[in-house]
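Have a look at the structure that comes next, please.
All protein chains but one are shown at their positions in the complex.
Naming follows writing order (A, B and C), and every chain is counted from residue 1.
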Amino acid sequence: MIFSSDNWAGAHPAIAESLMAHAGGYASAYGTSELDRKVEKKFSEIFEREVAVFFVGTGTAANALALSSVNRAGGVVFCHREAHVNVDECGAPEFFSHGARLCPVDGIRGKMDASGLEAEIRRFPPEFIHGGRPMAVTLTQATESGTIYSPAEIDAIAAVAKSHKLPLHMDGARFANALVGLDVSPAEMTWKRGIDLLSFGGTKNGCWCAEALILFDPSKAHEMHFLRKRAAQLFSKSRFIAAQFEAYLSGDLWLNLARHANAMAARLADGISASAKSRLAWSPDANEVFVILKQDVASKLQQQGAVFYDWHVPDELADRLAQDEGLYRLVTSFATRSEDVDRFIETC
Amino acid sequence: MIFSSDNWAGAHPAIAESLMAHAGGYASAYGTSELDRKVEKKFSEIFEREVAVFFVGTGTAANALALSSVNRAGGVVFCHREAHVNVDECGAPEFFSHGARLCPVDGIRGKMDASGLEAEIRRFPPEFIHGGRPMAVTLTQATESGTIYSPAEIDAIAAVAKSHKLPLHMDGARFANALVGLDVSPAEMTWKRGIDLLSFGGTKNGCWCAEALILFDPSKAHEMHFLRKRAAQLFSKSRFIAAQFEAYLSGDLWLNLARHANAMAARLADGISASAKSRLAWSPDANEVFVILKQDVASKLQQQGAVFYDWHVPDELADRLAQDEGLYRLVTSFATRSEDVDRFIETC
Amino acid sequence: MIFSSDNWAGAHPAIAESLMAHAGGYASAYGTSELDRKVEKKFSEIFEREVAVFFVGTGTAANALALSSVNRAGGVVFCHREAHVNVDECGAPEFFSHGARLCPVDGIRGKMDASGLEAEIRRFPPEFIHGGRPMAVTLTQATESGTIYSPAEIDAIAAVAKSHKLPLHMDGARFANALVGLDVSPAEMTWKRGIDLLSFGGTKNGCWCAEALILFDPSKAHEMHFLRKRAAQLFSKSRFIAAQFEAYLSGDLWLNLARHANAMAARLADGISASAKSRLAWSPDANEVFVILKQDVASKLQQQGAVFYDWHVPDELADRLAQDEGLYRLVTSFATRSEDVDRFIETC
Partner (left out) sequence: MIFSSDNWAGAHPAIAESLMAHAGGYASAYGTSELDRKVEKKFSEIFEREVAVFFVGTGTAANALALSSVNRAGGVVFCHREAHVNVDECGAPEFFSHGARLCPVDGIRGKMDASGLEAEIRRFPPEFIHGGRPMAVTLTQATESGTIYSPAEIDAIAAVAKSHKLPLHMDGARFANALVGLDVSPAEMTWKRGIDLLSFGGTKNGCWCAEALILFDPSKAHEMHFLRKRAAQLFSKSRFIAAQFEAYLSGDLWLNLARHANAMAARLADGISASAKSRLAWSPDANEVFVILKQDVASKLQQQGAVFYDWHVPDELADRLAQDEGLYRLVTSFATRSEDVDRFIETC
């Protein structure tokens, strides 16, 4: 009953086998091998347009490089208050961008509110040099709250960003989970909505270490080669990231793994909804379930071997918790077994 | 006949199998798993003292983090002119350290000369704030020229560094090759010689992606946790780097792989020495052979499928090349086959 | 009727004359002259203890250097949401500190609330490397809202900072205005309250360009010499900053100038309080008056030659303004004439 995080899972067998299959022989280094090129092309197919692809080692690296590539002196990046860049990257975006500021935007259930975004951007008049200047907007899909921006919601965020001429980045650490949750194409969830840069995550969904930064405008790729190398993110045996993506993107494996994770989350949610003692904080869209448990129930579950984290209670929820209740996060993954879900529900 | 670089090789089967063996199940993330801890302890055993170990994704990351951890405003790092940090990392040391300067030190065959180092350090009087101030010394073992600092040579460098109270870093991208070349223990080649920080490389010697930054003073570890995380080098599924090192460090695999690579280099060197047309630039100590070939010989080898790079001619060699000759670098690895060496020698 | 900012005023005659008096002759450069030393000693007298003094060119430089000197990777600085570092320095604190994050703390009338500060700091558990870590607290005295922290209020902020082992910085761009407002000694408003670093401003109170960064722990001075030089803030003819401070600090000139500015603000406030059309947003403690004017009154004043800025309405005030009213800031200075104040009041 491991619901702590999707990055506690290991690697899917197909991905492990792809790595094994490419272990022998020689290949040119630093992202120039045939396999690197082949997988890059695969990304262009998936996105239905030519994209520039940069493999990196962590989602934090993808996010921080993306933001650093559009930064300027005094730059301000707008993100949701609970966004990974804002609360889980120990200043990497600020470091990579030489001091950009992250400006948190509020919004319930992990999603920036378009009008809240507009209001925050307006606090920085474009030609007022003292206060800094807007530089980018970044949204997370699926969000850290297990919710998904609908295409219309992305459109609304993009409209605000574009009206201020700001590039729009998507942190897609759980891209596949969002995609199958919405049942749209990768293109429809990204560049057709106005996304300019994408952190495409594979690690949380069955890879060992496979993240890609996608530039929908390949003319920006030249600078990124230098930024990535300078950030120590150009891997000599880059083909082993490529090998993971090769398997991941073949025959809809990535989508199937995400479907499984989301289905396990839905099963958890259904069970909790039916419980007399516990209840959902909100309904999950992807593979993270936020649940309100009595503390003794949580303790009992932990004694039974369940692993999950208690969670910061957002303002929007503060009134809804009783004194003896806590908010907890449960994350499912490609590796989650329905037996574990059912055991959890039994106690819950 | 792939002699372009040791990072063109793949992964050794034992390492691939270790990754496969750890693919299943769950493990806590971000370097906190049992396997991470176990491998960290193994490093302490190997170095015969408690060390702090930080897994990172690239050798450049290990080097740049090491140097950033000892930097101060106006800091200057002393390294050999041909050092990887100076010529192959696209400004990563400068970026990670917020602008430290690399001060190149000369010395033949890739090794800093202790007196040359002393002279360069003396150009920065300690309390003269205008000129910057010495901050660290870094040496590469084995060097980029395929040579190895003897213990006495490391002592001489360390004596200079210590007399100026400067921390001493070793870039050990080819640590194992140096170790077996000298036939000393890891402790004897590092902290017993005065090394404070070590970039311990596994990638070039049979891993896919396994680098470790070793701090011989574990009390410095606390800051490094933040530095590594901020640099986007803390891997969520860190155990897969650990899994590689587990196999690598078991039963002397790492030393045996390096012995093979060095033996292949020696075989190449012997063959070239016996050639009427070609000759060694200098005798190799580890797994890199620098050879002077007539350009038509080089072309013929390339037509036969040999892959290798032509190389920047160092000043010390400038007089020794004829007009129709070039300097070339041949790198062997754990994967090099003696047949390929012999085929190369036949033409050479 | 110039009430736009105290930095629109020129230089007080005594300061201009001191510059003239020191124009001739030679003096050793870069802060080493006798005059530099003499003025540094004067600061130690004023603060009743040995302090380290660093002259710099702007208040932003003093603030950013102070914060950079205590930064660490992933560091977070806590400041009031309206603090100059947060809204008026275009990312200088982030730049100087290599990416520190500013975490805004709320509090009415420009003052951080101690419990609000505590709550914000607690959001960063000390050993949780993902989220960054608290690094410093900075408060502004007098605040950007024209209010002054009482000694007890500083004590409360300092208690929070110290309980988290965080250094405490004071942005004293309007230090003298606060000092005479409280009628306490410089020591009582700073290190006796727990302040570790102080940006001591002279420019807004009658100097041309005279700012000093004061370290109450002189053992920290060594690093600051390098930080200041690297930041291009070490002036070759530093004695001309010293010359301004020499006059400024002689015979209570600085206090008298601040008393005048505060008295002019009080006169403005009294007049506005007596007005039937206009009213104070809150009562001023120092030399900034925030006033609620009907927009047609504001326009009329501007037509009569009054210069002042309209101001961002803080949340605490949002309900109190009628549709046809605006919030405006009036700043007085050493140069403000009572005639101008009275003319303003007549219309107001």
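Of note:
Convention: contacts are C-beta pairs under 8 Å (C-beta built on N, C-alpha and C of every residue); 3 or more make two chains touch, one makes a residue touch a chain.
Values in this document were obtained by computation on a predicted structure and should not be read as measured data.
Screening C:S236, C:Q303 or C:Q323 for touch with the missing chain picks out C:S236.
Annotation: of B:H130, B:H222, B:R320 or B:R337, B:H130 touches the absent chain (contact as defined above). Although one chain is not drawn, the whole complex shows that of C:A92, C:L197, C:M264 or C:V341 it is C:A92 that touches it.
Mapped onto chain B, the interface with the missing chain covers residues 73-75, 87-91, 94-95, 97-102, 123, 129-132, 312.
By the touch criterion stated above, the residues of chain A touching the omitted chain are 30, 72-74, 98-99, 129-130, 133, 223, 225-227, 229-230, 234.
In the full complex, the hidden chain is touched by chain C at residues 2, 4-5, 7-13, 15-17, 19-20, 22-30, 56-61, 64, 89-92, 95-96, 203-204, 208-209, 226, 229-237, 240, 335.
Going forward, only the chains that are shown with their structure count from here on.
Of all the chains shown, the one with its CA centroid nearest the global CA centroid is A. If each chain is reduced to the centroid of its CA atoms, chain A and chain C end up 41 Å from each other.
Averaged Cα coordinates give chain A a centre that lies 34 Å from the centre of chain B.
Rounded to a whole number, the gap between the C-alpha centres of chain B and chain C is 51 angstrom. Residue numbers of chain C whose C-beta contacts span two or more other chains: 73-74, 98-99, 129-130.
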